[in-house]
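The structure under discussion is supplied below as structure tokens; questions concerning it will follow.
All protein chains but one are shown at their positions in the complex.
Order of writing sets the chain letters: A and B. Residues in each chain are counted from 1.
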Amino acid sequence: MGKLTLQREDNIATVTLSNPGKLNALDIAMWRELTTTFQTLSQDESLRCVIIRGKNGNFAAGADIAEFKAQRADAVQGITYHVDIIAPALDAIGNSLHPTIAAIEGVCVGGGLEIACACDLRIAAPDSRFGIPIKRLGFALAPTEMQDLLQLAGLATTLEILLEGRVFNADEAMRKGLLHRIAGDVHAEARQAAKRIAEGAPQAARMNKKLARRLSPRPNALTRQELLDAYALLDSQDYHEGVDAFIHNRPPVFAGK
Amino acid sequence: MGKLTLQREDNIATVTLSNPGKLNALDIAMWRELTTTFQTLSQDESLRCVIIRGKNGNFAAGADIAEFKAQRADAVQGITYHVDIIAPALDAIGNSLHPTIAAIEGVCVGGGLEIACACDLRIAAPDSRFGIPIKRLGFALAPTEMQDLLQLAGLATTLEILLEGRVFNADEAMRKGLLHRIAGDVHAEARQAAKRIAEGAPQAARMNKKLARRLSPRPNALTRQELLDAYALLDSQDYHEGVDAFIHNRPPVFAGK
Partner (left out) sequence: MGKLTLQREDNIATVTLSNPGKLNALDIAMWRELTTTFQTLSQDESLRCVIIRGKNGNFAAGADIAEFKAQRADAVQGITYHVDIIAPALDAIGNSLHPTIAAIEGVCVGGGLEIACACDLRIAAPDSRFGIPIKRLGFALAPTEMQDLLQLAGLATTLEILLEGRVFNADEAMRKGLLHRIAGDVHAEARQAAKRIAEGAPQAARMNKKLARRLSPRPNALTRQELLDAYALLDSQDYHEGVDAFIHNRPPVFAGK
């Protein structure tokens, strides 16, 4: 089981994602810990900035697929998983009182990329890798998560990432507008950026952050039926084939139903 | 008169625009054929991806201006031309059940660029050329078509393309966010991209595409009066001067009325 660790140096907190042997993939317990950790940090007005990173050279590999057969086996479980577990975690980061910085190295895909995209700044190592290769798993990106990607990356890049399902490098992520900068020593640069933020007036930083998110046009809301249709894929044969193929490390064979 | 041809290889369809001697400029019959072709392809669930390209080294040079004197001579005809003929064609591509790829080489301007922008992916040859040089013809971009350009390229790039009216190269189109990538062998790369899409679960691809377009904020709707005002330019002296100058291959002289 994975876990989060929390460190503090002066007025800067660092949250580290850790799930050894799984490239820090996020299990349900970690998503819940993300929610409570960022909610708690938002109540500490002595802080100026929060950095989020992964342990041992990777940011995070996304959701822990091993849990899907038991915890995300159909449309009903899917809604719980995305609306009640993942969305609150991403919202807790996005609505953090303090400015947030993702310090990215190694693998940053799927849910890992979503966590990075919920932060205010994204700084990445030159050899980091990005993508949302869920086409192989047979499901579409959850609407709550697609909204954030659309707001950050726009329609053209969102379609490319999801339809082709490629894993791409930091230069391409930078060109696609997913990153703010690439740095050889990503953790040193994240600390420098955090210090630049901490030098400013904290109330001004919090208001800038709040206003920028509040004023940005939000994606269209779905009807209840559209929401149910989006999750109905988790009742399909192809979804179960995709997850089974992933777990057994074999290519999936999709029937289109 | 131009025409469309349709080929199929495995589960990938290719639509080819052809209007010899006119750089594949689209006449009214071709716009109508685009609508019916993409509507028909969307009903074939055995398909996985549709590629659209032009014949003989060019994508498409836009609308066939030779038709304008008879078919688009005033504001009333203009509304029919754009709202009843072009908009349904671009919508049929944009709402295609299947992911779509524009494989672009040579000239891709005006309506040709609009067709490319309605696709999900845009892959271009290094020597392809882009722009919407309608300032010389004396009319503004139709509102239905401007919405799509704004959604893809944003306000700053839309204003630059329309106000300066320059024709620019693939590198600049890439920097402006109009392209996903530039490829030496554009048709080989389009096939590779189509295969990457076809490898994924088809229902997931269709849902990703549908959700991304559905969730994206739409441009503001115009009032009826604003719509009429936009087309009123087709009753102006400058519009008829622009079309006449284009057809007789001479520089237009605009009076500002």
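Keep this in mind: a contact is a pair of C-beta atoms (placed from the backbone, for glycine too) under 8 Å apart; a residue touches a chain by one contact, two chains touch by 3 or more.
Just so it is clear, the structure is predicted and the values come from calculations on it, not from any experiment.
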- Message: One chain isn't shown here. Among A:Ala212, A:Leu228 or A:Ala255, which residue touches it?
- Response: A:Ala212
- Item | Residue of A:Gly54, A:Gly78, A:Pro99 or A:Pro252 in touch with the missing chain, whole complex considered | A:Pro99
- Looking at the whole complex, which of B:Leu141, B:Ala170, B:Val186 or B:Ala212 touches the chain that is not displayed? B:Leu141
- Residues of subunit B in contact with the chain that isn't shown? 134-141, 143, 146-147, 150, 154-156, 158-160, 162-166, 217-220, 222, 226, 229-230, 233, 236, 238-239, 241-242, 252, 254, 256-257
- Item | Residues of subunit A in contact with the chain not shown | 45-46, 99, 120-122, 151-152, 177, 180, 193, 196-197, 199-205, 207-209, 211-218
